[in-house]
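The complex appears here without one of its protein chains, the remainder shown in place.
Order as written gives the chain letters A, B and C; numbering starts at 1 within each chain.
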Amino acid sequence: MKQKVFASLDEAVSGIPDGARIMFGGFGGAGFPNNLIQALARKGTKNITAISNNCGTREGELGLMFKNNQIKHVIASFPGPHANHFQDRYAAREVTLELVPQGILCERMRAAAAGLTGFYTTVGVGTEVAEGKEERMIGGKRSILEMPIHADYAFIKAQKADELGNLTYRLAARNFNPIMAMAAKMTIVEAEEIVPVGSIDPENVITPAIFVHRIVQAKGLRYAG
Amino acid sequence: MKQKVFASLDEAVSGIPDGARIMFGGFGGAGFPNNLIQALARKGTKNITAISNNCGTREGELGLMFKNNQIKHVIASFPGPHANHFQDRYAAREVTLELVPQGILCERMRAAAAGLTGFYTTVGVGTEVAEGKEERMIGGKRSILEMPIHADYAFIKAQKADELGNLTYRLAARNFNPIMAMAAKMTIVEAEEIVPVGSIDPENVITPAIFVHRIVQAKGLRYAG
Amino acid sequence: MPGDGIQKNVMPDKPRLSREQIAQRAAQELTDGAYVNLGWGIPNLMGEYLPKGITVYFHSENGILGMGRRARPGEEDFDQVDAMKVPVTLIPGASFFHQADAHLMTRGGHLDVAVLGGFQVSEKGDLANWKIPGAKGSGGIGGAMDIAAGAKTLIVCMEHTTKDGAPKIVKQCTYPLTGLACVDTIVTDVAVIDVNPEGLVLREVAPGWTAEEVQNVTGAPLIAKERIPDMTLG
Partner (left out) sequence: MPGDGIQKNVMPDKPRLSREQIAQRAAQELTDGAYVNLGWGIPNLMGEYLPKGITVYFHSENGILGMGRRARPGEEDFDQVDAMKVPVTLIPGASFFHQADAHLMTRGGHLDVAVLGGFQVSEKGDLANWKIPGAKGSGGIGGAMDIAAGAKTLIVCMEHTTKDGAPKIVKQCTYPLTGLACVDTIVTDVAVIDVNPEGLVLREVAPGWTAEEVQNVTGAPLIAKERIPDMTLG
C-alpha cells in the first residue's frame, strides 16, 4: 500500500516550491486547513498564487500568509471584512486580485477537476466580471466563457481520513474542500482523525481516496479567525 | 409541509403528457426505476424523448417502453447488447438515437442542473461524436462544444426517501440517479423505503430534498432485466 | 451619480418602515415549502418573521439546506455556520453538501425565492449590490451574482433612498452591476414594487404614503393601477 500518512505538518508541506498555485478550503471560519497554513508560514514559501473564497480573518486563516507577504496573487470571491492583512498588501500593490463570483469559482475548479476546457454561464453577464471575456448568445441567453482554474496543491481540512485518503467532513466545514481536493494536482489533507482503512462506510465517503495524496493529523487549531 | 408522497405508482406518473422528455436512472441492472417505468407503460404516454445510459434489457427496464413503442427519440451512451426491442424499433426507423459518450452524457445533464449554457471538452474530438459540433483550440487542446441536456421529468430509484424528499442510494445503484434528479424540472422517485423526516443524517443525504418533487413507495420490482 | 437633481428637502417627512419591518413585509412573500436563500443585511432578518403555519427551507451557499434559527449562546457549533459566519441550528430534513452543489442550486434555478439587499435597482430589474463606486479596498462579490442569475424569484429588500435622499430605484444603474434583468420584486421602507415586462408596477405603499409621494422619491416611472393598498406586515 502506498504510504500517504505523514508524521508531521512540516513534512506534509515539504517540497512546495516558491510560485506554487495553492487552493485553500474553508468558508465562514469552518473547514480551514489552519494547521497546514501555519506549517506553510514556517516553511516560508513565497510568491504563492492562492485560490480561496476569502483572504483571511485578521491573522487567522489566510491572514497569516498575507501578513508574511507569501502570496503574490489571489483568486477569490469575497476577500472579507476582516482581511486587513490582505487589504494592506492590496493597497500597497504587493498582491493582485482576481474577483470571481462564488459559484463560478466552484465551477471553474470543478471544470479543472473534470477535464473540461471551458464553460459558458449567464452569471456575471453585463458586469465587471465579464470584462475581457468572450460573450455569445446560446439558446437565447447572453453567456460568457469561463476557464478552468487549475492548481498544483490543495490544502484541505477533513474530519476523518482513512489511511488511504478517503475523507469525510463535519457539518458545513465541508464547503469548498471536496471541490478543491478534486481540482489540484496534489491534495494535502489535515484530518482531525486518521482512521484505519475500511472504517468509513463506502457509501458515506465524501472525497474518494483517488483525490488525496498526503494526510497529516491536525494538531488542534480548528478555528483561527 | 408540502405533500410530496404519492399513494400509488399510477398517481406518481399522473399528468405526464405525450412528447415529454424523461430521464431514466439506472446502470447495469442496478438503480432502475422499474416500477415507475411499468406505471408509465400502463399510462401509455407516447412520443417520449428518453435520456438514459442504455435502452433496456429484453422487456426489462426501458425495454418495455420500446416494446410498447412509447419512445420516439433516445439520447443514450450504450444501448446495450440485450436491447432487442430498441434495436427492432431503431431498424424500423420508429425511434431515433443520439449516441453520447457516457461521461459527457453525465456532464451535459449536470450542466442543465447547474445552469451552465454549454461547455468544452476534448472527449470525442476527431470522432463521429464531434460531427456538426463547434471545434476550437483552448489552451492548446482541440475541444468541442457540448450543450446541456434538459428534461421535463426524471425517474429515479432511491433506497430511502424521507417525506421531504432527501434521498440515499444503495451501493452502485446510485449511478446516474443523483445527476438526473438535479437536472430535470420534475423529479419522481420510487424509494424502497419512505422514512420520517429527520431519520437520514444530514451529512449522509446524497440527493437533497430541493431536487425531489414526487415520492412513491417502490412495489418490489428491483431488477427487471 | 444617482439622485442628481433630487433634493433632500423634497422628500416627504412621513414615517417609513424600519429595517425589521421591511424584512417582516418581505417575509409575507414566502410560501409553504419554499426553498429560500437570504442575503446579507435586511434579508437576513426575515427568518424572524415567517408567516404562521408555513415551513420554509433556508439555503446557505456554503452547503446547508434546512437552516433553523440562529444558535443560542452555549449551543453554537462553529462548523455549522451560515454564509454570514453565524452559528445556526437545523430543522428536521436538513442536509449538507459541498459548495459547488450549493451553487448548482442557486444558479440552476432550484431556489424558489432568493432575497438580496440592494444599492440600486433599475426599471428593467438590473441589480447593483456589491460595490460602491470609489469605495476603498478590494470589494467582494460572494454568492450574489450566482444567486441573482438563477433564482426563480428574486426579491430585493432595501431602503427606498440613500441617506442623502437619492433614489435607489433608477432608470439605469450607475453602480457596478450584480446582474441584468434579474429582480422580480422590490420591498422598501415605503413601497412594494414588481418589475414587470411593462415596467415597475407599484403594488403597495407604506401606511400614510400616496402613490405620488412614492413616485417622487423614485428615479424611474411607476405604474400605479387604481388605488394602491397599504403595506401590511402579516
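Keep in mind that, in the parts below, a contact is a pair of C-beta atoms (placed from the backbone, for glycine too) under 8 Å apart; a residue touches a chain by one contact, two chains touch by 3 or more.
Quick caveat: nothing in here was measured; it's all calculated off a predicted structure.
The chain not displayed here makes contact, within the full complex, with A, B.
In the complete complex, the hidden chain is touched by one of B:A20, B:M65 or B:V100, namely B:V100.
Although one chain is not displayed, its contacts with subunit A can still be listed: residues 1-2, 110, 112-116, 162-164, 166, 182, 197-198, 200, 202-203, 205, 208-211.
By the touch definition given at the top, subunit B reaches the unshown chain through residues 27-31, 53-55, 76-80, 86-87, 90-91, 97, 99-104, 106-107, 109-110, 121-129, 142, 169-179, 206, 222-223.
Definition applied: only the chains that are shown with their structure count from here on.
Greatest centre-to-centre distance from subunit B is found for C, with centres as Cα means.
One inter-chain figure worth recording: subunit A and subunit B are separated by 33 Å, centre to centre, where each centre is the mean of the chain's CA atoms. In subunit C, the positions touching at least two other chains are 96-97, 103-104, 107, 149-150. Annotation for subunit A: residues touching 2 or more other chains are 107, 121-123, 169-171.
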